[in-house]
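Below you'll find the structure I mean.
For this view, one protein chain was removed and the others were kept in their places.
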Amino acid sequence: MSFLSNLISGISLGSVYAIIALGYTMVYGIAKMLNFAHGDVIMVGAYICFFATMRYGMHPIIGVLLSMIVCTLLGIVIDRLAYKPLRQAPALAVLITAIGMSYFLQNSAQLLWTSSPKVFQSVIGNGSIKLFDGALSISYVTLVTIVVCIVIMIGLVLFVNKTKIGKSMRAVSEDKGAAQLMGINVNTTISLTFAIGSALAAIAGVLLCSAYPTLTPTTGAMPGIKAFTAAVFGGIGSIPGALIGGILLGIIEIFAKAYITTQLSDAIVFAVLIVVLIVKPTGLLGKKISEKV
Amino acid sequence: MKLKTMNKTTRSNMITYAMVIIAFVIVQIMLGTGNISSRLQGQLVPICAYIVMAISLNLTVGVLGELSLGHAGFMSAGAFSGIVVASCLSQNTSNEILVLVLSMLVGGVVAAIVGVIVGVPVLRLSGDYLAIVTLAFGEIIKGIVNNLYVGLDGSGLHISLIKNTLQMDGGKVLINGPMGLTGIPRIASFTVGFILIMVCLFVIFNLVNSKSGRAIMALRDNKIAAQSVGINITNYKLMAFVISAAMAGMAGVLFAANFSTVVASKFDFNTSILILVFVVLGGLGNMRGSIIAATVLTVLPEVLRSFSDYRMLVYAVVLIVMMLATNNPTLKNGLNLAWSKIAGLFRKNTEKGEQANV
Partner (left out) sequence: MKMKKKIALGLVLAMGLTMFAGCGGNSGDKNAAADNAGGDTAAAIKVGGTGPLTGGDSIYDLAEHHGAEIAEEEINAMGGVQFELKMEDDAHDAEKAVNAYNTLKDWGMQLSLGSVTSTPGTATSDENYRDSIFALTPSASATTVTEGKDNVFQMCFADPNQGSASAQYISDQQLGSKIAVIYKNDDVYSSGIYETFMSKAGELGLDVVSTTTFTTDSQNDFSVQLNDAKNAGADLLFLPMYYDAASLILNQADAMGYAPKFFGVDGMDGILTLEGFDTSLAEGVMLLTPFSADADDERTQSFVAKYQERYGEVPNQFAADAYDCIYALYQACTNANATADMTAEELNELMKEQFTTMTFDGLTGTGATWNENGQITKEPKGMVIQNGVYVGM
């Protein structure tokens, strides 16, 4: 029974990683950049929802929508100011700019909202489903997170594969130059990707803080890095891979704590990651790209 | 005159050496005349350590062309092993320089060994996958050091992991798990830091201009082409990676020996990223750029203290603006134009000056 209950804890932690990883992998797959500021957009999303629902007493759904709108706008502004001017620059330059953006968001949040933690009231409610006379419990937050994850994943896959914009996104991801020649506006496509990624970040922020309710300006940083790890684990750029990678990472983390030692759990998680990548160098579902001279 | 007849790389290298030496002399004069703020004086050794970190990471990222996000891990391995040695030695000898040099050597060797352990599996990967594995190793090193207990008493060293089970007979605890190193003999000096920078520069410049260096750069520019002319990928990659790790280890010892305490969480992902920022801002493969960027970005947050609460915000903005200014084509052209104008003015002035002199 304790195994099952650990498994459930693992899945609920993993589902939070997964939902963050979806945003990461979406941006990476198309814009080919590691957006280190993603975790901080999540934090902003959570703050917006917190203020909307707690301070101004709005309905949680309105709070979530509001934070999605704000984050989308924020994503567009960030892209316009910091990333768009660097479309032709080396990938590393964009990476450093993203890190600068991450510092900027964290420090702005601290100045605006102070660093004293806020306790986020779950938008879903604190209840849980009890099984086997209460020996096992699955919280509503976990259920909603998993459902939202799957819905977003399917939605993204359909969007990327079936719509016209999705098609141009795939084209941009394959070959920017050729896509441009075919009349695709590469700049707009990438900006759109950021907008979608940021909207996903808002949802992730709300769900992250519903599950683990302490909200500070650095809330997004560590889950951001873990989610990045999850995205790589599943094969970065692969949308189903992000989901699987996230959930597996959560399960491994909880199992390492429960069955080995709580002291070294992070080290164990990363060790498993290394082993997986050595065996499968492009992650679980990553595409192997053949190299040409 | 001789400077003009030298080939371009040698000349550039000489300028870099000269720059470091001049900076050293200026600082020494400032120290000698007491014309230096305590703040800057306190930062001298950390600046040296960060410069060595930056040029060593530049060897991995700029010369070898592989992104590493775990460079602070090597710094940590070097710092903790080196300081343990320094603590042991300083009980027997009072020659601080000797202790520091020996412990730096040990720190370098330990970091190099860790470099081999990390490098063998990691270097089979490439690109972002390699980056994430180096990040993972950095975190693993942090996790292990965080749970490491090392004590020294009459009967020698005691080591335990996870639980503090040291059977100590008096003596003192050197590494105390999460509390890290405390009571470090503060033996680091600016002069040793300066010498370390010079040695590292010498090693890197000579490596880059050697047969091995050219092989490494060929790997960076086109792996398959390099492979097809018979370059052994793994060996050369590992070579650059391990040299880089060893230098980071030595920088770690220098850094730690400047403070009375160092904890494992100091050498985390954020520190690795900070070093990477130095490298990218200074220019990939450009050692002089790394040195300058490391200095500027280490001093900058302190200078920004007058902005008080807005300090780190300003730092972030400066970082973004610097990246845009150096990488955006439009801004770059604008800067070029401004630069040539300034240079033009300057040239005119000097010409005038020369005429006046005549």
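Note that the chains take the letters A and B in the order they are written out, and that residue 1 is the start of every chain.
Simple rule for what comes next: a contact is a pair of C-beta atoms (placed from the backbone, for glycine too) under 8 Å apart; a residue touches a chain by one contact, two chains touch by 3 or more.
Being a predicted model, the structure only gives us computed values, none of them experimental.
Undergrad: Thinking of the whole complex, not just what is shown, which of B:14, B:299 or B:331 touches the missing chain?
TA: Final answer for the missing-chain contact: B:299.
Undergrad: Using the touch definition up top, pick the residue from A:13, A:27 or A:42 that touches the left-out chain.
TA: Among A:13, A:27 or A:42, only A:13 touches the chain that is not shown.
Undergrad: Where does subunit B touch the missing chain, residue by residue?
TA: Interface residues of subunit B facing the absent chain: 19, 37-43, 46, 139, 143, 146-147, 164, 177-180, 182-183, 186, 255, 259-266, 281-283, 286, 288-289, 292-293, 295-296, 299-303, 305-306, 308-309, 311-312, 326, 332, 335-336, 339.
Undergrad: Taking the full complex into account, what residues of subunit A touch the chain not shown?
TA: Here the touching residues of subunit A are 2, 5-6, 9, 12-13, 50, 54, 107, 110, 114-121, 126, 128, 134, 137, 139, 211-214, 216-218, 222-223, 226, 253-254, 257-258, 262-263, 265-266.
Definition applied: only the chains that are shown with their structure count from here on.
Undergrad: Centroid of subunit A to centroid of subunit B, CA atoms only: how many Å?
TA: Those two chain centres are 32 Å apart.
Undergrad: Across the complex, what residues on subunit A touch subunit B?
TA: On the subunit A side, the touching residues are 28, 34, 82, 85-86, 88-90, 92-93, 95-97, 99-101, 103-104, 107-108, 111, 225, 228-229, 232, 236, 261, 263-264, 266-267, 270-271, 273-274, 277-278, 281-283, 291-293.
Undergrad: Taking the touch rule as given, give the residues of subunit B at its contact with subunit A in the complex, in rising order.
TA: Per the stated touch rule, the residues are 61, 67, 121-122, 124-126, 128-129, 132-133, 135-137, 139-140, 142-144, 147, 162, 222-225, 228, 269, 273, 276-277, 280-281, 284, 309-310, 312-313, 315-317, 319-320, 323-324, 326-331.
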